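A single protein chain has been omitted from the complex, and every remaining protein chain is retained in its original position.
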Amino acid sequence: MSTVSRIHNAEQNPRIKAVFDDIRSARGTDKINNLWHYLAFDPDLLESVWADVKSVLVDESLIDFKTKEMIYLAVSIANSCTYCVHSHTAAAKARGMNEQEHAELLKIVTTAARTNHLLNALQVPVDPQFNADTKA
Amino acid sequence: MSTVSRIHNAEQNPRIKAVFDDIRSARGTDKINNLWHYLAFDPDLLESVWADVKSVLVDESLIDFKTKEMIYLAVSIANSCTYCVHSHTAAAKARGMNEQEHAELLKIVTTAARTNHLLNALQVPVDPQFNADTKA
Amino acid sequence: MSTVSRIHNAEQNPRIKAVFDDIRSARGTDKINNLWHYLAFDPDLLESVWADVKSVLVDESLIDFKTKEMIYLAVSIANSCTYCVHSHTAAAKARGMNEQEHAELLKIVTTAARTNHLLNALQVPVDPQFNADTKA
Amino acid sequence: MSTVSRIHNAEQNPRIKAVFDDIRSARGTDKINNLWHYLAFDPDLLESVWADVKSVLVDESLIDFKTKEMIYLAVSIANSCTYCVHSHTAAAKARGMNEQEHAELLKIVTTAARTNHLLNALQVPVDPQFNADTKA
Amino acid sequence: MSTVSRIHNAEQNPRIKAVFDDIRSARGTDKINNLWHYLAFDPDLLESVWADVKSVLVDESLIDFKTKEMIYLAVSIANSCTYCVHSHTAAAKARGMNEQEHAELLKIVTTAARTNHLLNALQVPVDPQFNADTKA
Partner (left out) sequence: MSTVSRIHNAEQNPRIKAVFDDIRSARGTDKINNLWHYLAFDPDLLESVWADVKSVLVDESLIDFKTKEMIYLAVSIANSCTYCVHSHTAAAKARGMNEQEHAELLKIVTTAARTNHLLNALQVPVDPQFNADTKA
């Protein structure tokens, strides 16, 4: 059940095929996840979202791949996105997150949630030494 | 401006003093952040929150300290907690996060936010291969 | 699966029947969506919620119906409400939102989500010229 | 700093005066909180929001006033609404919430936040016995 | 479908068995809800989460059990946690919340949501008299 139609024979559209081929190459697998099949209803959006995701999670950068997936997963949990939680838990495991690290991630995320709600409730003034602004 | 009173001469209460001393020792500094000064209005809550935070962010564990602070910060951003964003950006920097890593963290968090909203809008069915449940 | 019971023979209660008749008339269809069937467990709440929704989405006003449904949908996506996303995507389409406008809505919503998280992370001071307050 | 102008001499408008008089009478004080002064930019919205709030927080009902304010505050904390957290903490205290109950409320809210994030992360299937739906 | 595996024969692990026995004793039932079965993948996390939940929802305290479950439920609704909404609606009913109180809770929560969004939109300055901070 979805709010858009999954495209049939999507790869007859060369723009969609190009993105799907790039996904297969980047992921090293023939499997294209559901997200991309449904997003193919609009090739512009498909290209734009894939470009963003690829740039963050596929390209090399300072932060290693496992850590990037764990941060991505942490945000997805906080934003209550069911699909994202499933896909990025799987991706973090594929990038090397073991069961103990998964449990530790959950501990960090849930403790952050706890103090986030606590500070939103207490409305404590921010300490001046946290300020990074050189303008003042 | 806060919803509770900041306690004056808080450390005359030995339970509060014990927590503050432990914070100073854990952080290696005499400075006690505002959060703890205001939380001292209820020593039970103070002890409980500090025990949680210490266990996650001060004790040694599998995930290194810089990464833990970055994950904690990512959740705090998603939960829109002003105080937490300030304090954990400062803490992540103190644990070694440089400016480039900060920018990269922002890129990961904001891209996750983008796809979180996208998937919540599309309501795409979760791929069966994401299932980690051995029960079925 | 729900946290309340769907009422059977709900329209034997004249207050419920009056609301259901009004919904049928306003929507121009005999179909009553699940929300109203379950909400009928409390006629007061049913009347109050329908009055609110009717006033916003059924009555004529300055903003046209398609735009109102698109704004309603945007909020429902941000609040991660599965039922609301499904029902208001369908309603926006019924009010004339075509596939291209749907894609464009998703682009706006996901870019907003991105900059919302970015600004919550940066904690940039608000520009004085944004202030609409004539009091100061 | 606000996104709308605070109305000067607002009570020269009889609709605004009627609402303000009703607020004074309901609250038993001459003080009109800032919210109502700014909301007065649109008398329709002012009347509608006050009617809602009055019905929930001023009229007698099954749940006592202190508990109602505490539930209202809990939601406001979770939704990260600064003004609401301040005003409903003050209101809950005015309705009798003492310091210990305030601390206990914070304990409940922050523990709920913790398990909310945990369950959103684990995506555990809902137990069939939680289902209240008699339809199936 | 879950992001972790449900443990089989979990109670062969004495730490898991101790927690499950304590849950059975606290709840007065042999039924262990799904949450705990899945959380058992990490005994540390299981012990820590159960200790938190027990301290808030099972131990005697100032606030009565029905009210505590209702506050917990209100936060779970605001955080859009499907499992938590189901389990804490059931728990609040088990603690004595009747259908009318359930409807009234929904009225409070949804009105709070309304004014939370309104105030986040208006950005009204907080009234000085809400300040509980004795420091200034």
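Details
Chains here go by letter, A, B, C, D and E, matching the order in which they are written, and residues are numbered from 1 within each.
By definition in this document, a contact is a pair of C-beta atoms (placed from the backbone, for glycine too) under 8 Å apart; a residue touches a chain by one contact, two chains touch by 3 or more.
Keep in mind that what you see is a predicted model, and the values were worked out from it rather than measured.
Shown chains touched by the undisplayed chain in the intact complex: A, B, C, D, E.
Touch with the hidden chain on the side of chain D covers residues 1, 3-4, 41-42, 44-45, 48-49, 75, 79-81, 133.
Although one chain is not shown, part of chain B still touches it, namely residues 80, 85-86, 89-90, 99-100, 102-103, 106-107, 110, 117, 125.
Contacts to the hidden chain, counted on chain C, fall at residues 1-4, 31, 33-35, 38-39, 49, 52-53, 55-56, 61-63, 67-68, 70-72, 74-84, 86-90, 93, 100-101, 104-105, 107-109, 111-127, 129-132.
Here is the rule we go by: only the chains that are shown with their structure count from here on.
Taking the definition of touch as given, a chain qualifies here only if it contacts chain A and chain D alike; those chains are B, C, E.
The chain with its C-alpha centre at the largest distance from the centre of chain B is C.
The greater number of contacting C-beta pairs, out of the two interfaces B-C and C-E, is seen for B-C. Between chain A and chain B, the centres computed from C-alpha atoms are 20 Å apart. Centre-to-centre separation between chain A and chain E, using Cα means, comes to 27 Å. Each of residues 1-4, 38, 77-78, 80, 82, 85-86, 89-90, 100, 106-107, 109-111, 113-118, 120-123, 125-126, 130-132 in chain D touches at least two other chains.
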